[in-house]
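Complex shown without one protein chain; remaining protein chains in place.
After this line comes subunit A, so read on.
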Amino acid sequence: MALEKVTLGKSLTNGMRKAMDRDPKVVLIGEDIGKLGGVFRITEGLQKDFGEERVIDSPLAESGIVGTAVGMALRGYRPVCEIQFDGFVYPAFDQIVCQVAKLHARALGAVKIPMVIRIPFGGGIGSPEHHSESPEAYFAHTAGLRVVACSNPEDAHWMIQQAIECDDPVIFFEPKRRYHDRAEYDTDATSAPRGLFEANIVRPGTDVTLLGYGPVVKTMVEAAAAAEAEGTSIEVIDLRSLSPLPIDTIVESVRRTGRLVVVHEASSFLGMASEISAQVTERCFYELEAPVIRVAGANIPYPPSRMEEDFLPDLDRILDGVDRALAY
């Protein structure tokens, strides 16, 4: 047992280090991930320890990163791609959607594409355009891809290892504004607290279910604490897996609380909350006391950073969503 307080960023580094120690076929590829350790330093020290062949500084081309990773996967490697920022994944979109997602099915299962595409996502860091986006729905919409998002250090540590071990391609979203958040956990533990595709009830409650993933989980927990002071008991669920959806956990919770508020930074139109709302309505129609409420980004391009507070779901907007659910 080694209880340590580790940042979310370092937890990812350590998780990748463990995966690389265990399996020599795990290789990392991305822009500036070698000497620099990535612009967020998530791969810091790994090139020094594993060499330039396993921690590959790629030329500046995202389609190249993902496309060559497909080839490496076909050759028996387990590539972990780093996309520098959410807004720079699109040059690789064709490779991800047309190739990564489909090869296993096209070969009738004869080949596997066990690769991870890491994408720092979300806003709130005061950056210019393309550095604060939440593109998860595009990928969740695509069959053949698994999509997850971590929200805290311990999950980051385990989920990245589980994603690397997964035989399917995994799009791995990292909440960039939470990279420096710290939490204490047993860094020596030998098994993960839960599976990669399971949701986590972060805080039990009885009146409303509050569901989200990535950067907003922390805000949801703060909202639940604030609501408790006013006598409202909120159950907070960290979705963790966006595809497949751990729908049973959500349904079970909503059957108890009768109310669901879904939070994400991505625009509401056809966002994750839309699918969740549809499935919950299908399964919990008679238990629901209120329509499923969405607290999400507006349906506009991500705004200039000085206006982003008016765009992002913050504590007040989440509580407003809870109030709206309770008003029925």
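By our rule, contacts are C-beta pairs under 8 Å (C-beta built on N, C-alpha and C of every residue); 3 or more make two chains touch, one makes a residue touch a chain; residues count from 1.
Assume contacts and distances are computed from a predicted model.
Missing from the rendering is one chain, named in UniProt as "Pyruvate dehydrogenase" (options: "Urocanate reductase", "Pyruvate dehydrogenase", "Dipeptide transport system permease protein DppB" or "UbiD family decarboxylase").
Among A:9, A:37 or A:169, the one in contact with the hidden chain is A:37.
Between the chain not shown and the residues A:126, A:195 or A:244, the one that touches is A:126.
Taking the complete complex into account, residues 31-32, 34-37, 39, 57, 59-61, 63-64, 87-88, 90-91, 126-130, 269, 298-301, 303-308, 310-311, 316-317, 320 of subunit A touch the chain not shown.
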